[in-house]
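A single protein chain has been omitted; all remaining protein chains appear in their positions.
And then chain A:
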Amino acid sequence: MKKIIVVGNGMVGYKFCEKFVAQENAENFKIIIFGEEPRPAYDRVHLSEFFENQNAKALEMAPATWYADNGIELITGERVADINRTEKTITTAKDREFAYDYLVMATGSSPFVPPIKGVEKEGVFVYRTIEDLEGMLAYAAKLKAEKPNAKAAVLGGGLLGLEAGKAVLDMGLEPHIVEFAPKLMPRQLDTRSSQVLKLKLESIGLNIHLSKATNQILGDKFITGMEFGEDDILNVDMLIISAGIRPRDELAKACGLDVGVRGGIVVDDTMKTSDDNIYAIGEIALYNQMIYGLVAPGYDMAEVAVQQVLGNSEVKMAEEIDMSTKLKLIGVDVASFGEPFMPASKGHSIIFENKTEYLYKRINVSLDGKSLLGGILVGDASDYNMLHQMYLNDMKIPENAAQLILPASDGASAFGDVTDLPDEAQVCSCESVTKGQICAAIENGEATDVAGVVSCTKAGTGCGGCKPMVTDLTNATLKSLGITVKEGVCEHFDLSRQDLYQIIKVKGYTTFNEVLDNHGNGGHGCELCKPLVASLMATINADTANKEYAIQDSNDRFLANIQRNGTYSVVPRVPGGEITPDKLIALGEIAKKYDLYTKITGGVRIDLFGATLNQLPLIWKELISHGFESGHAYGKSLRTVKTCVGSTWCRYGMDESVSFGIELENRYRGIRAPHKIKGGVSGCIRECAEARGKDFGLIAVEGGWNLYVGGNGGATPRHAELLAEQIDNETVIKYLDRYLMFYMRTAKPLQRTAAWQERLEGGLNYVKEVVIEDKLGIAEDLEKEMQTLVNKFECEWTQAVNNPEMMKRFNHFVNSKDDDDNLVFVPMREQKMPEPWK
């Protein structure tokens, strides 16, 4: 039996093992793989997801048991320290020796840290491993506890730097990107697109500093700033270095393998190094004098090395390597493919730019106008997959190539359909999966849905960029076979939210068990389907959250917002933000009595934090006695209708925004929807209520109100779009009743109006047809259903405090009146906060 030693258990080293054991004569070989990191190989490409869920297991390429099950010996946490090429042995840092017949170097690369004075200070990080991220999270948490507006910078404005910048933003620190070059993503973008990208990133809160050479890192023990030149200082509390990568070729150098001048082990097109028994693959391999910092070429190299070791010497690395990339930041579309920059001698460029919408699209077309050579997309990369395929397969392009990037006027696509792709089109370049393989998996019954296609072809498991196309192809193939596509909400139901809505309504179900027993897949429900059914029942039967409280989302179950330490915050409704001095005093006195941290919310009301479960009903009894009612801040329901002061006081006001805001808030209070709903009413076009950032917004103009719908703040900000102009109060209510009810009937679980509206076929135009022109003939039903909800409104807190049976829910213990003794508060700016998490 021959022995193969793989040095480096990263993405590519793992892929080598996976591909190897799938081969027929794999059992004649024994593989030992060494990894320096403490855990088995994980998906570095999706490393940033760790910020969201801190779930290292979810990132694993395969669990440790997979290696054992396939006869592979996995040794983690042990670095290979030396290679003896004459004896064909390696020695580890723990001084253990192993013999090999073939050695595969897959040591990847490490972040390049420029030799800047002070980089060793505390608070300076690199971005490569799970341990790096854990370090950043801990440091950021500490910073935030000490300093409310801490700042963090990223050194490097490339692909990775921008991803790090977004991570900083999501960690709640003020993000700064510092780039040495005069433009962002210098390797992928031209100057104009990089300019547009800069504007877009600034609009979501990233601060961009270009043409900055960092001279030194300031601070004593830990970083306090960066100095770019005399008097040019940026104060920051944390720094993430993302200034490129350096191949980890120290081992190769020490044993005399050929390496490039700027690092990397030299390989030929069989992945062989200067030693016949040693191969190099992934980010360590210098092929065509290039290190490819992407995973797809690394996987191709793994395939070549596997075949070469097995003696299939005809399998070689392709000459040209596709470097097309799409940035995977939520809410910021950027992609470049083929040849993004093209000399004028080779072809012509067609460029579309619209800075007001942060849009830039460029395609490069051959001189004869027949083929696509490359391009750049910023702001909207939804056509990336199609364009990329056209480029890869040298597909025919329309006579007027500009159609490929110009906004379509009639909704018709210049691309045709995914099914038009040739069978050999490579849809997933990470795993080299073709369109033909995807369709075949469905046609021969191996897969019946997207998850099935992904698990049997592995398409979409690399960078994930092809997922939308895999989904489209799967759905189109299923459709061509006459199979309807299922959109189940979770493992317990194959039905979509819309299906469940219809079923509950038609059958008149009133409990979760009825729905599950009659329409579920067996099983007992979960945290996805239970609150969903609860919400639908509320929409259909006008139930409050008190009805079947054990299926409510935790916040709805206790009618309050759970906070970091398991205490709750309390938000009474303050319609339109109008409040009398007496009520304000009452709020203050109650907050004082129960020692609650008090803050004005983003939705112009007052939030009282730190109430224990036991205190909630006591607090609410007092609030109700002062005329307050639930504000539903805890529900997927109407939050607030924010108003400016309007014509009642303002010298510019065109209409009474406060009066109308109050009317709307009181109309839609308590209704349960797929997600939260916010409204805004501005008295004039100065828009002080920021109504266009809300799910519905009104702006008073000459002759009535302009009604906007589908706006959103949050992670993916969207301006609401104009639904109707110059309409009166009555028409506003009529359209809003229809719009909201249509949304509540047809959206997906937890889909805000913005995403729903965008994904409706036909978009805003379709909304107009349904809501204004009543194309579906359902407008009257929608209005009636909404009116029923309005008529049946009941304050659920008033319900609860008047019912001793319901009150039982609000005890921390069932067998004691004690409070949770685990709570620790610490003082902060004359109030209190929960002790920071350790």
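Descriptive notes on the structure:
FYI, contacts are C-beta pairs under 8 Å (C-beta built on N, C-alpha and C of every residue); 3 or more make two chains touch, one makes a residue touch a chain; residues count from 1.
Please note the rule applied: contacts and distances are computed from a predicted model.
One subunit of the complex is not drawn; among "Nitrite reductase small subunit NirD", "Spermidine/putrescine import ATP-binding protein PotA", "Glutathione ABC transporter permease" or "Tryptophan synthase alpha chain", its UniProt record names it "Nitrite reductase small subunit NirD". Touch with the chain omitted from the figure is made, among A:W66, A:F98, A:Y549 or A:F825, by A:Y549. Although one chain is not drawn, the whole complex shows that of A:R557, A:R639, A:R718 or A:R738 it is A:R557 that touches it.
Of the candidate positions A:A254, A:C526, A:L584 or A:A715, contact with the unshown chain belongs to A:C526. Of the candidate positions A:N55, A:S625 or A:N765, contact with the unshown chain belongs to A:N55. Per the touch definition above, the residue from A:M1, A:V261, A:V506 or A:V814 contacting the chain not shown is A:V814. Annotation for chain A: contacts to the undisplayed chain at residues 53-58, 491-492, 513, 523-527, 529-531, 549-551, 553-555, 557-558, 562, 564-566, 613, 808-809, 811-816, 818, 820, 822, 837-838.
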